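All protein chains but one are shown in place.
By letter and in written order, the chains are A and B; residue numbering begins at 1 in each of them.
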Amino acid sequence: MWIGRIARHLAAFVLTTLIAGLLGATLVRFGPGFEADEQQLDPRLDAQSIQALRDSHSQERNLLSFYAHFLGRMATGDLGFSRSLARPVRELLSERAKVTLRLLATGLAGGWILGLALAVIAVIFRTPLFEVTTAAASSLFLCVPTAVFALLLFFTNGPVRLAIALLIFPKVFRYARNLLADAYTQPHVLTARARGLSEARVFFWHVVPWTAPPLLALAGVSLGVAFGAAIPIEVLCDFPGIGQLAWKAALARDLPVLVSLTIVVAAVTQLTNSASDLAVALCHRERR
Amino acid sequence: MNRARNIAIGVLAAVFAVSLLANIFAPVPYAMQFRDFVNAPASRQFWLGTDELGRDRWSRLLYGTRISLLLAPAAALLSTLMAVLIGGIAGYRGGWWDRIVLRVIDIFLSIPWLFLFLIVRALLPLNTSPLASVILTFMVMGLLGWASSARIIRAGAQSLRHSDLVLHARACGCRGGRLLFAHIVPNLKPIVLAQFWISIPTFILGEASLGLIGLGVGEPLPSWGNLLRELANPQAAMSHPSMLAPLVVLVIVMSCFQLLLSQKEFAS
Partner (left out) sequence: MKRLLGILALTASGLFAQWGGELRFCLRSEPKTFNPLMVEDEASETIRYLTGGVLIRVNRQTQELEPELATAWKISARGQSITLQLRQGVVFSDGTPFSAEDVAYTMRALLDPALHSPTGDAFRSASGAVETQVLAADRVSITFPAPVAGLERLFDQVPILSARSPKKEAAVLGPFAVSRYTPGSEVLLERNAHYWKMDATGRRLPYLDAIRLDIQQNRDIELMRFSRGELHLINTVDAESFTRLAQQAPSQAYDAGASLESEMMWFNQNPNAPFPEYKKAWFRSKNFRRAVSAAINRADLCRIVYFGHAQPAAGPISPANRFWYGAQLKPHAYDPKEALARLRQEGFRLIGDRLCDREGHAVEFSLITNSGNKARERMAAMVQQDLAAIGIKMNLVTLDFRSLIERISQNLRYEACLLGLTNYDLDPNSQMNVWLSSANNHQWYPNQPKPATAWEAEVDRLMQAQASTVAREKRKEYFDRVQEIVADEAPFIYLVTKNSLSAISPKVQNALPAMIRPQTYWNAENLFLGTAQVARNAR
């Protein structure tokens, strides 16, 4: 029974990843500018060279054929060759993954710690002054483009990795504050307080379990949000990470890179969301 | 806290009114270039100075506020409603429906949607009016922005599925859509309101980024997004502090929204 469940989950995982890759490839292939190349504007190139440029896309014109070959090569660990950067895609991903992972790890950890801490303080103190101050601060960090923070930190020799934390924390704060405030109005929490339980016990035994499921779901999607923020940061601050690679590949319509990235992102998204779903399921089981 | 709420309402109303009546409050057309007063500092003639083409920043701020203040919340509302519908139904029903929706959400979150925007731009006639282009941009953002919040709403709906509240409602004969929309969704308000509030600046900044691929607001029409894009050069922003005006207005508006949306929790 367990084996059957795992096999079903695995099959769903693989199918979802493949569909995401195919849809991503479709958008890139049929998007404008796919067969265009800046070199076409070079007046030195003669007609044969320009035709050769156009023909260099011939292997990618038939989408299904390209995707089938891509998957076949992927099974042997070969993710294709990047036309725009003239290097194997696998090499590019493995070199750049470290940079992005460090950026994301610092950003997510910092953002969550700060967001949760402020939310807890906001709910405990609940003064209008604190409410207005946190409203203004979280608005400020949400309204300034993350890349601008990154540049400001760069110019002032600050830790650029904090920029993602500055994007994540207002979202975490907003959700957590609303959920915690709502939890304190629930009958079971009111009852626990009426029965004289300590605030700490009420918080950890009654409030947290109530707010955990949506917060865990938020944890799952915040990785995607952080990665989205990492792209402009890496592009503007010249960090050679996956985000910068994704942007360059998008501008160059580099199909092998974009399909590989879509598949990697789909796999990672599913893994993190499944992990958060598992945690949510455990929470529900504990509550019951 | 009621005083803070009232002030927030007043400020929002004032900002809305001034921006809707931009034709009256703006001293000059937003597109007019005063080429002898390029990058001018704030003065009696130009309250917030001028930009790099000599256009009055105050007029551009007013018109930009009008566009962004109307369209961004509309797009946020659209994406939030879609998230509530899709995530709420998935969390409430569970089973295979829930599994399929989760897979669709994961696929949605993985695809490079930039290319869809490029396709939209390619299909639009080049002479599309800037206003039509920006409305379409916000609409597409709204239609694509539901996925991550649907997941969170789904988790919330799932929690409520086995709650006492739902058990009581079922015992009273409440079923299906009525149970979902009359009992479960109202109890997801904290998440829904948080999501709505977060989406507004996200879409404003998203519209600015889409300007890089030809969508969003076209010249010379201003929006908060393209005014905020100037901040990408922090050194220029430091030498012309009036560039920060759209950011200040946006922060004030967002803070007021937040105070308005969160007042209920304090009231109870």
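Everything below uses one rule, namely that a contact is a pair of C-beta atoms (placed from the backbone, for glycine too) under 8 Å apart; a residue touches a chain by one contact, two chains touch by 3 or more.
Keep in mind that this is a model prediction, so the values were computed, not measured.
**Q** In the intact complex, which of the depicted chains does the undisplayed chain touch?
**A** Its contacts among the visible chains are A, B.
**Q** Spell out the interface residues on chain B facing the chain that's missing from view.
**A** Looking at chain B, the ones touching the missing chain are residues 31-33, 35, 38, 52-54, 118, 121-122, 126-130, 211-214, 218-220, 233-236.
**Q** Determine and list the chain A residues touching the chain excluded from the picture.
**A** Chain A touches the chain not shown through residues 32-50, 52-53, 84-87, 92, 95-96, 151, 154-155, 235-238, 240, 244, 251-253.
In the analysis below, only the chains that are shown with their structure count from here on.
**Q** In the complex formed with chain A, which residues of chain B make contact?
**A** Those in contact with chain A are residues 1, 3-4, 99, 102-103, 105-107, 109-116, 118-119, 121-122, 148, 151-156, 158-159, 162, 164, 189-191, 193-195, 197-198, 201-202, 204-205, 208-209, 228-229, 231-232, 234-235, 247, 250-252, 254-255, 258-259, 262, 265-266, 268.
**Q** Residue numbers of chain A touching chain B in their complex, please.
**A** Against chain B, chain A makes touches at 12, 15-16, 19-20, 23-24, 27-28, 30-33, 126, 128, 131-132, 135-136, 138-140, 142-145, 147-148, 151-152, 155, 170-171, 174-175, 177-179, 181-182, 185, 187, 210, 213-214, 216-218, 220-221, 224-225, 232, 236, 246, 250, 258, 261-262, 265-266, 269-270, 273, 276-277, 280, 284, 288.
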